[in-house]
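Have a look at this one.
One protein chain is absent from this view; the other protein chains keep their places.
Presenting chain A:
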Amino acid sequence: ETCLLFSHKLPETHQLLRQTCRDYADRELMPIAAKLDKEHVFPAKQIHELGAMGVMAMEVPEELGGAGMDYLAYSLAMEEISRGCASTGVVVSVNNSLYIGPILKFGTVEQKKQWIAPFTTGEKVGCFALSEPGNGSDAGAASTLARQEGDQWVLNGTKAWITNSWDASATVVFATTDKKLKHKGISAFLVPMPHPGLSLGKKEDKLGIRASSTANIILEDCRIPLENMLGPRGAGFRIAMQTLDSGRIGIAAQALGIAQAALDCAADYAHKRTAFGAPIGKLQAIQFKLADMAVAVESARLLTWKAAILKDSNKPFIKEAAMAKLAASEAATFCSHQAIQVLGGMGYVTDMPAERHYRDARITEIYEGTSEIQRLVIAGQLLKEYQS
């Protein structure tokens, strides 16, 4: 697998997959991305089509209806989809990494059949409810409670910032089952949506990724059968962290897509826009920007691929995944910022996609682990390596 990095050529299957996703993004997503953003519309038709292609459940084995591919393939698909439409990208990412991911890893055979198989086709999408109004980065302080009553779990609490919430048919929810054990007392649960006792807060009016829905999930005596617990009791925090470690690679790929789209926009404009008697691409100021953007994207991409390859080889990948997410999200904000600068006034209006890339990029430095958390993760892993 590491020999891949030295051969600088992706395996043929991956090349074909990347081209297929790129064609789909160019033809089906790019033309509608601005409209989806403006009208805050969930791309249901496109999610169905992506489901039919196998993109909504890339790691899931074929017997359960998935594509049976590896994380490198997933990263490639995510980048191309997000390059077309960042909102569609996040819907795909949450379904793959945050909803299906933990069930695939920690679920029983029965749970996988019930909670994964229907979510592979694009007909249904899932979501991941960890954050609360009182804690985002501080995930261990989960105040949502779960108490056992006979043959049911009863959930109470509020989850915040849940992507896909208004369009989802199920969620993985994290709640405290044993308060005294602090973060070791958190457990994971599977809850169908809609469900009595589960309601949704208002759809957030976001800066970017507006075609995906984000809202609170409110649990008021929400009752679920005992077999809806995912993984062992008290394993919730561990499940969440491991899920996010992998999800990071998907989000890194989403950020790469946004960064690349911004670079594409700026480079194209540099060829066409003339000023001072020549295309602005002839000016050093513009060239330096484009070069810096290209370096940012390419280095983040290599980090992302490395993290994916390490994960696929069952090698430790936590540090690299955090590095990838950090590098890619900062590349996305950098590139989209510079793209607006290259476009000048045109970058500020909706006639060009640059302003949407700028708005879409910003969240990648925040969700699935803020840039600050990524730095903590990286430093933690790094320092462990230096311990004698």
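One rule holds in what follows: contacts are C-beta pairs under 8 Å (C-beta built on N, C-alpha and C of every residue); 3 or more make two chains touch, one makes a residue touch a chain; residues count from 1.
By our rule, contacts and distances are computed from a predicted model.
For the chain that does not appear here, its UniProt entry gives the protein name "Electron transfer flavoprotein subunit beta", which is one of "Electron transfer flavoprotein subunit beta", "Par-6 family cell polarity regulator alpha", "Ribosomal RNA-processing protein 42" or "Dihydropyrimidinase-related protein 1".
In the complete complex, the residue from A:Leu10, A:Met53 or A:Ile366 that touches the missing chain is A:Met53.
Residue A:Met69 is the one among A:Ile47, A:Met69 or A:Ile224 that touches the chain missing from this view. Screening A:Leu16, A:Ala291 or A:Val349 against the full complex identifies A:Leu16 as the residue touching the chain left out.
Counting over the whole complex, chain A has residues 12-13, 15-17, 19-20, 23-24, 49, 52-55, 58, 62, 67-69, 73, 77 touching the chain that is not drawn.
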